[in-house]
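Below is a structure I'd like to ask you about.
Missing here is one protein chain; the remaining ones are kept as they sit in the complex.
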Amino acid sequence: MPDHTLEALNDAPSSAFVAALGGIFEHAPWVAAAAAGRRPFGTLADLFEAMRRVVQESNEEHRISLLRGHPELAGAAARSGNMTSASVAEQAAAGLDRLSGEREAEFERLNARYRERFGMPFIICVRRHGRDSVLSEFRRRVALEPETERETALAEVFRIAALRLDAQVAGPDRLPVAGRLSTHVLDTASGLPAEGVSIDLVEIARDGERPVASAVTDAGGRTDPPLVGGRPIPIGTYELRFGLGDYYRGRGIALPEPAFLDIVPIRFGIADPERHYHVPLAASPWSYSTYRGS
Amino acid sequence: MPDHTLEALNDAPSSAFVAALGGIFEHAPWVAAAAAGRRPFGTLADLFEAMRRVVQESNEEHRISLLRGHPELAGAAARSGNMTSASVAEQAAAGLDRLSGEREAEFERLNARYRERFGMPFIICVRRHGRDSVLSEFRRRVALEPETERETALAEVFRIAALRLDAQVAGPDRLPVAGRLSTHVLDTASGLPAEGVSIDLVEIARDGERPVASAVTDAGGRTDPPLVGGRPIPIGTYELRFGLGDYYRGRGIALPEPAFLDIVPIRFGIADPERHYHVPLAASPWSYSTYRGS
Amino acid sequence: MPDHTLEALNDAPSSAFVAALGGIFEHAPWVAAAAAGRRPFGTLADLFEAMRRVVQESNEEHRISLLRGHPELAGAAARSGNMTSASVAEQAAAGLDRLSGEREAEFERLNARYRERFGMPFIICVRRHGRDSVLSEFRRRVALEPETERETALAEVFRIAALRLDAQVAGPDRLPVAGRLSTHVLDTASGLPAEGVSIDLVEIARDGERPVASAVTDAGGRTDPPLVGGRPIPIGTYELRFGLGDYYRGRGIALPEPAFLDIVPIRFGIADPERHYHVPLAASPWSYSTYRGS
Partner (left out) sequence: MPDHTLEALNDAPSSAFVAALGGIFEHAPWVAAAAAGRRPFGTLADLFEAMRRVVQESNEEHRISLLRGHPELAGAAARSGNMTSASVAEQAAAGLDRLSGEREAEFERLNARYRERFGMPFIICVRRHGRDSVLSEFRRRVALEPETERETALAEVFRIAALRLDAQVAGPDRLPVAGRLSTHVLDTASGLPAEGVSIDLVEIARDGERPVASAVTDAGGRTDPPLVGGRPIPIGTYELRFGLGDYYRGRGIALPEPAFLDIVPIRFGIADPERHYHVPLAASPWSYSTYRGS
């Protein structure tokens, strides 16, 4: 639930506005302070755009200090507690607070190399990434030209800010920060939606898999809410696992032992966290098909 | 390659016939000896039927001694070396020579209980079973009535014998002991067979997965030889993994990173080891379908 | 657009109520007159149920006169103009005003035989039927026992009345008289909805085909409105024809001449006029699949 309404923020004293939105940009309440003077805002998009412009139009020194104000990823700051609570939650959601020893060591090396090369911490909007893609982005960006990388980092700062703003302030609109992952199970043997199919969604990372969501299909063969909604779908590889065998056994259909199809896995990649991915399953006890819908 | 031809065995002295086929039934050369007198045989099926009748028509004492002559499964005999080489190879192919400690302990318990209950070792045609189904059969059969179980055990003895006979003797026919697992990859974006798709077949058991076969599709989108052929397909759960992403990338198709479809897994069960299972994949970069064909 | 609101009818003088709803039951304003005394009605369903009870609770003489008040199907009354305008429109929508000579002759024969056998005209809710199913129902019902057939005819009278009531009166609810036929085209070569696909829906009857609807898919690969909506889908056989070849040519995809897939026909039957039939097409230039969804 958002903590504030846009309406209330428009009417609040500047100090209250800054108190509310000072953390949208990490350790940089000056952005909110400058935006306060540009009120009122008709939409969240207007407010976000105003804050973005404050940053863009600030001098280089300010922008660099903004970048330097971010915590390191999976690094000492995380363990020492010197992060905003928003950063703590974001890194934890991505699983960066419980890396294997080997991975943690690689993050330490990359953090050191990145800081030495660019003089700032590595900033990435972790809510948009799975564990593998955080690492591959880190490896890719540590080799970029400094100017290119500063722009990349700033774009990530805006993504982080947009997600925080959308979560904390209720307005007449939403910022375009959320993707959606949905499914639909059709029983092609009966021509009806398959009701009661259990579904597990797991993230497949190189160092193991991680449960993301579980659901059971309703009378329309769908899940409500969708498997992922209201937030970015982290870039990565996933597997949907459908309990098709149990579904048919529950309907009194005789299946061999083991069934030809029992747990049906569909493995797919998410490359665009803000899009709608619809991954349906049309299945009989002996066949199935799927596709990327929307 | 078979060691013998039916033709030569028909003409051989009885002693040579028994030397050749004395091991078809474990530690029971008397079966071959009796069958020698019924020569000549026109087909392998005739020869097998003659040996089967020798057993069926022998007195109960002989039949029970035949059952008792078999080695225990994954048991002391296996480790002590007191098995025919055929039995050693069969148990190894099923992975019973390298069980986890926990599984081995369960086999020991089941062996002991089975021997106590039925006075003979547990006999199963292991070439027809994956590791999970050997165990579930063991659990199921240890609870059967003694008479039913003796018949079950004898049927397994015949299955073992048929597999050995088919492998060792070349005749005008083959015994119906072999299944087949084949696949076919169709590129539905181009309407052509998909050539050069890498495929891995793995067995999915409760204590882990085990590679079974690997192949790359030919110009017809098939593999030659089939993934499994010329032998039973062990009862169990399998996963075919198709390297679809690499196939499309190799054809210059731009895919997102990660691709929506990269490794495509198809998980299926084999319940009938002597049947033909055809599991094709018809796929574009964004959709696929499969079915059990034949 | 409905002519009346339930609210206004609840408050109207009885005479106005009867003037408005006197034609819901053909030539039987007494039904509306009796229902007027049971006002007010909270929902259309309540109003319909009240009218239905008036009929059910009337004496047999009334019910039979109600049945006899209906016009013959595709018969003399139709041509002579002695039908309510609602009946004229309903029969025309079903194409019964332009039958071939042979079919018209069969209707005449059936009408005569039916009237002789049951002493009333054949009543059927023609909006729920295609031309073939009107005729097959006629053939089936003319052979029923008189009592069964009177019940069948009365059920049809209620269906006709429900459709008229739902069309003429706006209330907080709708009567469950409408089905829906929708489609969705997915381009499995690109993983996106197929926009701009032309679609024709035709009814396939034994004496020829008849266009029902045409549409072009929108950016979501769907049609808005659906191909059939807000009314029953007449029982019958249909063909959806998708202009897939033109779609791919329009996207610059090179196709052979003739294309492997150009016009893609999907032929299907509608057996339940009040249900939702979703008939999607997932296609590449070389493959497609469909299923009955909902």
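Letters A, B and C name the chains as they come in the text, with residue numbers starting at 1 for each one.
In the analysis below, a contact is a pair of C-beta atoms (placed from the backbone, for glycine too) under 8 Å apart; a residue touches a chain by one contact, two chains touch by 3 or more.
Here the structure is a predicted model, which is why all the values come from computation and not from measurement.
Touch with the chain omitted from the figure is made, among B:R39, B:R210 or B:R292, by B:R292. Shown as candidates are C:T84, C:Q168 or C:T290; the residue that touches the absent chain is C:T290. In the full complex, subunit B makes contact with the omitted chain through residues 186, 188, 191-193, 220, 282, 289, 291-294.
Residues 133, 235-237, 239, 256-265, 267-272, 286-292 are the ones on subunit C that touch the missing chain. Looking at subunit A, the residues touching the absent chain are 186, 188-191, 260, 282, 284-287, 289.
One rule holds for everything that comes next: only the chains that are shown with their structure count from here on.
By number of C-beta pairs in contact, the leading pair of chains is A-B. Averaging Cα coordinates per chain places subunit A and subunit B 47 Å apart.
Residue positions of subunit C touching 2 or more other chains, listed in rising order: 186, 188, 191-192, 282, 289.
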